[in-house]
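Only one protein chain is missing; all other protein chains are in place.
Let's look at chain A:
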Amino acid sequence: MEFVSPEGLRIDGRRPQELRALQCKFGVLSCCDGSALFQAGNTKVFAAVYGPRVADIRGQALHDRALIKCEYAHAAFSTGAARRRRGRSRKSTELAALVRGALEQTILVELLPRAQVEVCIQVLFADGGVTAACINAAMLAVADAGIPVRDMVAACGAGHLEAMPLLDLNHTEAATGGLEVCVALHPALDRVVLLQADAKASVDTLEAVTTLALQGCKAAAGAMREALLQHVRSLAARRGAI
């Protein structure tokens, strides 16, 4: 199968170093303290944040910082393959741990000792780049909830196909089993929060792909920040605060 045509276009019509269209919506759920919908191309992820609140299980509360809990689920219709079983799988546990790790470094946990922040993620449509989309959706929901953070974390994936680094793989491209890297970045602090790869690769390849993913992170961060500021501006304008 040909992943990059002679004209330099990928199967979904993008250039090798082009992100999919990003869309962010805030306050999409009313039951929680903050929520967001993040969409990258067809990939669509909901995130809901509850907290900071009293820890559900008192024994789990930490005396010097907030406890971050993360729950991941995907809708039965989110992937092409039939869902094998209900409830948690190894994949969902791993994804939840990745998102939790990124959030623990982003949220100012030391400001909220003994409290708990719970993030629930629901994937509505998985078309590649799910890890990055989950982190981005979680970040937007945390920002919507007004939980104090060091910086906005933004994540982006990149892969290596046909001897060429490709940004933001979709499902078809990711399904080849080649190298796929997911990077999360604090853009203002210029700090990498997460770097994950599932396949073996040479150092040169890894470096090229990681550099591309970092550029993707910065672009995604810009888009997310713009959407967030737009949301704040519209809320403020409606109540005449600005």
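The rule is short, and it goes like this: a residue touches a chain if its C-beta (ideal position, glycine included) is under 8 Å from a C-beta of that chain, and two chains touch if they have at least 3 such contacts; residues count from 1.
What we mean here is this: contacts and distances are computed from a predicted model.
Missing chain, UniProt protein name, picked from "Ribosomal RNA-processing protein 40", "mitogen-activated protein kinase kinase", "Eukaryotic translation initiation factor 3 subunit K" or "DnaJ homolog subfamily C member 2": "Ribosomal RNA-processing protein 40". The residue touching the chain not shown here, chosen from A:Ala102, A:Val119 or A:Ala145, is A:Ala145.
Across A:Met164, A:Val192, A:Ala208 or A:Val232, the single residue that touches the chain missing here is A:Val232.
Residue in contact with the omitted chain (choice from A:Gly41, A:Gly128 or A:Pro187): A:Pro187. Not every partner is drawn; the one left out touches chain A at residues 19, 33-34, 51-54, 66, 108, 111-116, 143, 145-152, 186-189, 218-219, 221-223, 225, 228-229, 231-233, 235-236, 238-242.
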